[in-house]
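Here the complex is missing a single protein chain, while all its other protein chains stay put.
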Amino acid sequence: MSTVAAARTPELDVHESRDARRARLSAGALLVALGAILAILSTRTAGATAYALSGYFDAVQLPTVTVPAGPTVIACAVLVIASGIVFLAGRLPAGARTAAAVVGGIAVVLGFITWAVAGSQLPFQVSNQFAGTIALATPLVLGALCGVLCENAGVVNVAIEGQFLVAAFTAAVVGSVTGSTTAALFAAVLAGVLMGAMLAVFSIKYLVDQVVLGVVINLFASGLTGFLFDQLVQPNSGDLNSSPLLEPIAIPGLSAIPFLGPILFNQTILFYLAVLSVAFVSWLLYRTRWGLRVRSVGEHPEAADTVGVSVRGMRWQAVLLGGAFAGLGGAFFTIGSTGAFIKDITVGNGFIALAALIMGRWNPVRAALMAVFFGFVTQLASQLQSLGTPMPSQLLLMLPYLATVIAVAGLIGRSRGPAADGVPFVK
Amino acid sequence: MPEPQTTRGSFWERHGRSWAVTAMSIVLALLVGAIVMIVSDPEVVTQYAYLFTAPQLPLGASWAKVSSAYSALFFGAVGSPYALAMTTAQAAPLICAGLGVGLGFRAGLFNIGAQGQAVIAAILAAWVGFALPMPPVLHLVVAVLAGLVGGAVWGGIVGFLKARTGAHEVIVTIMMNYIATGILAWLLTTDAFLRPGSRDPISPPVEPTAIFPAFYGQFHLGFVVALLAAALTWWLIERSTIGFAIRAVGANPRAAATAGMSVGRITIVTMVLSGLLAGLAGTQFALGPGGQGVPTPLSAGLVGTVGFDAITVALLGRSSPIGIVFAGLLFGGLHSGGLAMQSMAGTPVTMAMLLQALIVLFVAAPGLVSAITPYLRAPKNKSLVGGQA
Partner (left out) sequence: MTNATTGGLRLEGITKRFGSFTANDAVDLDVRPGEIHCLLGENGAGKSTLMNVLYGLYQPDGGQIVVDGEPRTFSNPKQAMAAGIGMVHQHFMLVDVFTVAENVMLGREGAFVLNKERARARVREIGERYGMPVDPDAVVEDLPVGLQQRVEILKALANDAEILVLDEPTAVLTPQEIDELMGVMTALRDEGKAIVFITHKLREVRAIADRITVMRRGKIVGHAEPGTSEADLAEMMVGRAVDLRVDKAAAEVGDVRLQVSDLRVTNVAGVVVVDGLTFDVRAGEVLCVAGVQGNGQSELADAILGNMPVASGTITLDGRDITRANPHDTIAAGVGFVPEDRQADGFVSSFSIAENLVLNRFDQPPFSRGPALALPQIQDNAERLRQEFDIRTESISAPLSSLSGGNQQKVVLARELSRDLALLVASQPTRGVDVGAIEFLHRRIVEERDTGTAVLLVSTELDEVEALADRVLVMYRGRVVGIVPPETPRDVVGLMMAGVPYEEAVASAENPTPRAEAVATQGAAERGEHA
């Protein structure tokens, strides 16, 4: 590696900070290592791997593609190693590096799936994989947006999990009582906002340490929903825990597109809202007065204060708006999937949303992409489990967490949050 | 980060007030809990239709509901020697993990990872307990040590990453919790951790030689170990050179570095010790005898939410080992009382968890407690000791 570095021209060094250089080299090394692992796996890969492009019940049936497993894995390994070398070389412009990252990433996934599914009786369901990814990612995207808003304003939110939980509970109960999913959605949003208000009161007004607070709010949410579930909902589940489900809304025309149509354009309102929310939050944060002020308050509250921006006011607004998104995300767990609430139904998704937020470096679009990636991995784990593959699905499910640890340790890209994130503002 | 520092000076002024805030927080939490109980019971709520015509009906029903729940809670926590024994068993892991979190606080570190550290420790302790037959005493000692090492390593990784790369320990520990949980879930699919011929994700029972011996009911050696751990932790923080460095780094890392202490090394040492104490909590779950006199076998939910409960314990105990012992006993009582509340008064045990969260919420915001109870308000700008020389 040192010889590579020595060969680099001085001008390029000027433009690359030490952090960036370390990140680039570690990313390259990681890719090469992954490629090497794939290459080793390829020696133990026999038979063929089948990819089914359509589900059994799709209107338009696409063919099932079968590839020879061993050579495919080898090819992927070569691509991954090549893209890693591009990173290590570092002489190429940013565009080439992005291309290398994309190629490397896809090759890793493809090579890995090909290895895992090789020799299986059943084909790998591609459309199922994408549909599942979208379903799993929907609440993660919404939760991550909540975090994006709070943390850009300087309020650390580790209570997304608690917000999810209360919103999921509220949606189930209100949906059951009113029989209306619309009412349930509004109630969930309200619940998310109220939990946000709790975060805001204690962190902004009473200056409670925000991490402590998040942990306690999560316990509170778990205790409250758990108690109400045991006391009230469980004994009357017919009346209180049998909410109607959100129906998929097919977008005319688009939903008829083969393969992509059913995946992207025949979803529940929550999916469409999540997509729109990403655009909306991006617009809000980067294109409006409100967003400028929110970000200034999260980065340098004193500077904002000296030009007359109300630091506390902006933080309150951001946390409450974030609560609305967390509320929508929470609703997904009940009325967006099975309809019924069970205790601790969100099983750590709030923390995965937090991980997506950090991996996405506090930016709504990148956070959403990371949420989709985490959804993809989770869905992959459950698919591989049902195919009986050599890779234990439990280990695959750890990937989002492991990736986040690697990210915050600065191995892949510098992860820098808003400068004043978590710092209470005392005038 | 909270930096619960012991500011010396007028002992009573400081501690008296914090006791008062704690007591008031408990009262407030019980009040809120009572309200939640009343509004969530349809039978009681329907009585409120008569609030203006026959107020004794709703008020009586409310009183009956709340008083039966809370008296069951009280009885289940301290009402009998058996209940007390159970409270000690519930408190033991809370004290251990609380000590770990509290030690982290003293060094300015936020160990949210007690959960994962306890899980790893429980895995190792239980595995030694069921898979490696050994003579009595030795078996228990080895099993406990295995757990301690597991917890220490799991915490040490976080300390190492923080010291070397500056990775924020809050994020890393949260993620490490899930990684630990994932490892447990995976291990419970492997033959080494399953009962022969079974695919249920439950390990074989721990051999009797590796169980903490019980003295009375569920009162077992583990609780004594927890108290010893508290005493040792107290000594470590207040009387040892390492503790001195930990406190210095927690209070002013720059001054500590200027005085020749290595902040990175102290960070790692603190996380190792913190993980070790959380690991001790994990061994309490893996090796402590339950209601039937044997430990619950290793399974997905074995350690419950001990890591998060530990944070509440450390906060309530204000990071001092003595405070943590009391806080652990309080929440241990809440847990065992909660079970009694469920069986005797039909009030779900989750109420105990809610109360716990509420108590800490109030304790963490003394400003709120003071706003509700003005006479607790602190005198402003009053210097504790001395003046300008």
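In this document, chain identifiers A and B correspond to the written order of the chains, with residue numbering beginning at 1 in each.
The working rule: a contact is a pair of C-beta atoms (placed from the backbone, for glycine too) under 8 Å apart; a residue touches a chain by one contact, two chains touch by 3 or more.
As the structure is a computational prediction, the values presented were derived from the model and not from experiment.
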Given A:Thr288, A:Thr338 or A:Ser386, the one touching the chain that is not displayed: A:Thr288
Hidden partner chain, touching residue among B:Leu228, B:Ile242, B:Ile322 or B:Ala371: B:Ile242
Per the touch definition above, residue among B:Ala256, B:Leu277, B:Leu316 or B:Val363 touching the missing chain: B:Ala256
Where the unshown chain meets chain B, residue by residue: 5-9, 235, 239-245, 247-248, 251-252, 254-262, 383-389
Contact set of chain A toward the excluded chain (per top definition): 287-293, 295-296, 299-300, 302-309, 419
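Just so it is clear, only the chains that are shown with their structure count from here on.
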Separation of mean Cα positions, chain B and chain A [Å, integer]: 30
Chain B-facing residues of chain A, complex: 158, 202, 205-209, 211-213, 215-220, 222-224, 226-232, 236, 343, 348, 351, 354-355, 358, 392, 394-395, 397-398, 401-402, 404-405, 408-411
Of chain B, residues touching chain A in the complex: 1-2, 36-37, 40-42, 110, 112, 161, 165-168, 170-172, 174-176, 178-179, 182-183, 185-186, 189, 305, 308-309, 311-312, 315, 347-358, 360-361, 364-365, 367-368
